[in-house]
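Worksheet: the structure to be examined is printed underneath.
Of the protein chains in this complex, one is absent; all others appear in place.
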Amino acid sequence: MDFSLNEDNLLLRESARTFLEKEISLARLQVPGATVTDAGYAANWSKIVGLGWQGLVIDEAYDGLGLSCIELAMILGEMGRTLAPSPFLGTLFGTWALQKGGSDEQKKTILPGVAAGTTKLALAVAESSGTADGPCREARAHRHGGGYRLTGAKSFVIDGAAADWLVVAAHDDAAGRREFFLVDAGQAGVQADLLAWRDVTREVCDLRLKDAEGERLALQDDELWPWLRDRILFALATESAAGTQRVLEMTTDYAKERVAFGKPIGGYQAIKHSLADMLGRAECSTVGVLYAAWALSEEHPRASLAAAMAKAFACEAYVAAAHRSIQIFGAIGFTWEMVNHLYYKRARANAELFGSPRTQRARVIEMVEKKAA
Amino acid sequence: MDFSLNEDNLLLRESARTFLEKEISLARLQVPGATVTDAGYAANWSKIVGLGWQGLVIDEAYDGLGLSCIELAMILGEMGRTLAPSPFLGTLFGTWALQKGGSDEQKKTILPGVAAGTTKLALAVAESSGTADGPCREARAHRHGGGYRLTGAKSFVIDGAAADWLVVAAHDDAAGRREFFLVDAGQAGVQADLLAWRDVTREVCDLRLKDAEGERLALQDDELWPWLRDRILFALATESAAGTQRVLEMTTDYAKERVAFGKPIGGYQAIKHSLADMLGRAECSTVGVLYAAWALSEEHPRASLAAAMAKAFACEAYVAAAHRSIQIFGAIGFTWEMVNHLYYKRARANAELFGSPRTQRARVIEMVEKKAA
Amino acid sequence: MDFELPAEDHPRRKPIRDWFESNPRPTPRQLAEAGFIVPHWPRPWGLEADAELQLIIDQEMKRAGAFPPRNPVAINNCAQSLLSHGTEAQRQRFLGPALSGEETWCMLFSEPSGGSDLSNLRTLARREGDHYVVRGHKIWTSLAHKAKVGVLVARTAPDLPKHKGLSQFLVDMDTPGIRIRPIIDMSGHENEYNEVFLEDVRIPADRLLGKEGEGWLLSTTQLQTERVALSRPGAIWGHGPSARELVEGLAEIGALDDGALRDEAADVYIEGEILRLLAYRSLSDRMNARTPGPEGAIHKMLAAPHGQRVVELAKRAQGPRGMIAGEKPFPTQLEHGDDPYSDWDYAFWFSPAVTLGVGTQEILKNVVAERMLGLPRELDPTAQLPWSEARRKAS
Partner (left out) sequence: MDFELPAEDHPRRKPIRDWFESNPRPTPRQLAEAGFIVPHWPRPWGLEADAELQLIIDQEMKRAGAFPPRNPVAINNCAQSLLSHGTEAQRQRFLGPALSGEETWCMLFSEPSGGSDLSNLRTLARREGDHYVVRGHKIWTSLAHKAKVGVLVARTAPDLPKHKGLSQFLVDMDTPGIRIRPIIDMSGHENEYNEVFLEDVRIPADRLLGKEGEGWLLSTTQLQTERVALSRPGAIWGHGPSARELVEGLAEIGALDDGALRDEAADVYIEGEILRLLAYRSLSDRMNARTPGPEGAIHKMLAAPHGQRVVELAKRAQGPRGMIAGEKPFPTQLEHGDDPYSDWDYAFWFSPAVTLGVGTQEILKNVVAERMLGLPRELDPTAQLPWSEARRKAS
């Protein structure tokens, strides 16, 4: 029994933090009008590839490190903490989809390239409403020769424009249900358009498909998606918990320095108590995320519940902390030149993607009811 | 145009306050085990009758004063402020029911006695679940000779045991719908049992009817009940707004006196800000209640909306203020010997009776939707 | 008590309506000369109007499609100080162009180092012959980039305690030494706010407003008036969308079918209605020449977070689409003239400012608790010291 991180975990986190603090700067985003491209999106990826993080969860059989969600949480947390712009998350989602759902052939074709840092992936699953569950209405696939052709639209594709290969959810006309397809992003029938995404630390796209060639993944939607969704929720929660922690630290430092009416504002109870609350919720987020990491790595029966709980709690805490941080910084905290808004926007974006905290709570209570029944 | 109280209103409120502050003491309730009977329930009524408040809303034709909900709010507020135990509210509800729904004959028989202070009334409308809307399932009336016989149960009857006459909602077997009946409380088939009601400043009963004689009111349920409900909600909201104000004053006074770590606790921002919030909500409650009083007195199209809004807002604010008051008083505020819990219990009871704040919000949004559609 | 607004056939309404019928497209100057911009002021600027007449004028102006000039700093905050503290020459020079909107005003008050503690400001005005010479750095100056006249508060006596050494000036914004830099908010838009740098700006001594040392009194009075002016139903300091529009929008997109959101929407709606009543009551109290109750001062404390709830709920109802810049939450969006906050998306991203500007929420709660409830004042250890000494100690 050990509810704490072990020394290896802590070491990994420490090395990631050292690296990211040295390499990642948000300064280029603090200029109004800056986009994710200005933010070192491509350059950061090269650096990350140098460390091999993109191969972290890839099986050793495909040249990856074969590590678990616990180790991943160490890296993802630090990425979330620094808001490091890069195609890491999209590639991770695509990797998960392929690794769980791909045929051995598909995995052999794609994953070693990902592990080597030469291939980037993205996962296109959400509809334009944001929904990623349930039937797919906006993209269809029909058989064509030995493969499939895909036509339609996907939304909220993280790192979609940077990806070399896409994993796309589409309605399979023949099967009469949603399935996942591997699609070469370089072909003529695939177009990724950058959304005017408020969180400028992240690339988020709409995808348009027109008779794009695709190959179906081996695993069916009903087996692949629940597994994949748990991990996506966990990933967003992990970023959020670490972001909350960073916001807390940065706001606490400011509250110690900033003086009003002859004393640091951190000496006033209104600020003090609100930072104590923030700390409480940050700790809760952290422990919720680590539990989810463990449950996922164990394929534990409570893994889905743990991931949904972590997403609901950590994202809501992050939004509240980042909003409160702006209030504590005062008017300056609401200007573009400070980083506060970058955290707030990441927090809101993470909260809304793949099902809001309220949506997750609805899922949690359903799972609890089913277990009770 | 005048959104303020006029001089007459203010004078009436002032005289009620002077009277109640002199005559009402909660001291007898600060002894554990005390019940509403110990609290001067009967004696207070005699004093109130001396002032004629029970005839306030009765038409002049039946010996009343024929005043509006605005004047009533002046009195009811002060009653709520002091938690004055007495059968005033039950009698008021019964009076409203009769005055709006009774035949001229029924009014002539009963109302002059009420105005004279010799007759007390109560309204029995809620089911054991607390619901007062919709069909009546637990009490039935069938025709018997020229009148009706009623059998079954009613719950949450305010001042039911003290009443001489009851207005009872029961399912009319012949008509196939709920109707209201005038029932002599003194007959053998009527039994009122005091509930172990947490709010010991108020008498609340269950009612059992066994072949009790009753006489149907002239007005049908669908015309009487909406009118009556608006006024009941307004009355509970009025008590609650004034109670919140009193809790605020009492807690502010305490925060100025009580010293911790060398200064009055009211000097700490945690206490200060929470009292500022309480003041804000108290003012909102007050203005919401006065708007409802005006809208009801004008039979304005927004009267139902105004009453539901006032109940939702004022009751929720009262519960929060009374709970917070206990926290600010500290551990002593949680003992029976202080009055804090009496306000908290009244607040919770008012919130739950005749539809909780959430129920009222559901009604509000329905009304708004209907108007928009 | 009567919650109806003055009726269509109200006898005081007729002359106003007649005026607008005779002047179908009034210029701002005509409106100002008719006394309709500041009707509550004495003549010749106003009509000595009570609150009811003000309301009638507001309504008739709206009905006629006429707009008062957009010069809020002059009209709502500062120009009134010229009546009480200005010289006759200042009134003649400034009030006409201010009320007609020909000269926009701005307030040079806040400073980067100051935050909530305005009285601690560092901008110095040194007397040199018949001029004052000013050096300093102001921030959050709304409309500075459009303004002809700046109302400046600066320190004229650094050796007095911080509240006592301040004075106010009416500055020409085109005086050499004034540099203006726009502030970009978190939405990425240039908004109305600016930083203003003052380097050896020479102000003629006759531009001093009131006496030396009256700067704190004048400034707090002017800010107080601003709070009262903010009591409209919109989410952003009275502007922009309101809770009523929120509920209509949510109904339009079917979002009210969700039980939890429905309950929240109802709650926000009720809050909005009650805040509207609270504002009306303040108006009534002023109309009846009663001392306004606490509801005036607490209105902003309540309205600011209410506004944030309004826009947050709309944003949340958008789901992830709400993170796309410019995406509208509701198909039908009411337009509010040239008000930038009428855009739901912009209003949301601007909304953190509403609990910061014109007194942070924390300061406002202190004020309410201390002034309305008589709770003990926060001690400011620097309040009694000479400002220069307190400043040395802090650094």
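First chain written, first letter: the chains are A, B and C, and each begins at residue 1.
Please note the rule applied: a contact is a pair of C-beta atoms (placed from the backbone, for glycine too) under 8 Å apart; a residue touches a chain by one contact, two chains touch by 3 or more.
Note that this is a predicted model, so its numbers are computed, not measured.
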Query - Shown chains that the omitted chain touches within the full complex - result: A, B, C
Query raised in the report: Touching the left-out chain: which of B:Phe156, B:Trp294 or B:Phe313?
Result: B:Phe156
Query raised in the report: Any idea which of B:Leu195, B:Ala218 or B:Met367 touches the chain not displayed?
Result: B:Leu195
Query raised in the report: So which of B:Phe181, B:Trp225, B:Tyr268 or B:Tyr291 would be touching the chain we can't see?
Result: B:Tyr268
Report summary line: The one of A:Arg17, A:Arg208 or A:Lys263 in touch with the missing chain is A:Lys263
Query raised in the report: For chain A, which residues lie in contact with the unshown chain of the complex?
Result: 1-6, 9, 70, 248, 252, 255-256, 263-264, 266-267, 269, 271-273, 275-277, 279-280, 283-284, 287-288, 290-291, 293-295, 309, 312-313, 358, 361-362, 364-365, 368-369, 372
Requested in this report: Could you list which residues of chain B touch the chain missing from the display?
Outcome: 32-33, 126, 128-130, 155-156, 195-199, 204, 258-263, 265, 268, 270-271, 323, 326-327, 330-337, 340-341, 344-345, 348-349, 352-353, 356, 358
Query raised in the report: If the missing chain were put back, which residues of chain C would it touch?
Result: 258-260, 262-263
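Rule of thumb we're sticking to: only the chains that are shown with their structure count from here on.
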Report task. Name the chain whose C-alpha centroid is farthest from the C-alpha centroid of chain B. Result -> A
**Report entry** Rounded Å distance, chain A centre to chain C centre (Cα mean)
**Finding:** 41
Query raised in the report: Between chain A and chain B, what is the separation of their C-alpha centroids in Å?
Result: 53
Query raised in the report: Which parts of chain C, given as residue numbers and ranges, touch two or more other chains?
Result: 362, 365, 378
**Report entry** Multi-chain contact sites of chain A, meaning residues that touch two or more partners
**Finding:** 268, 270
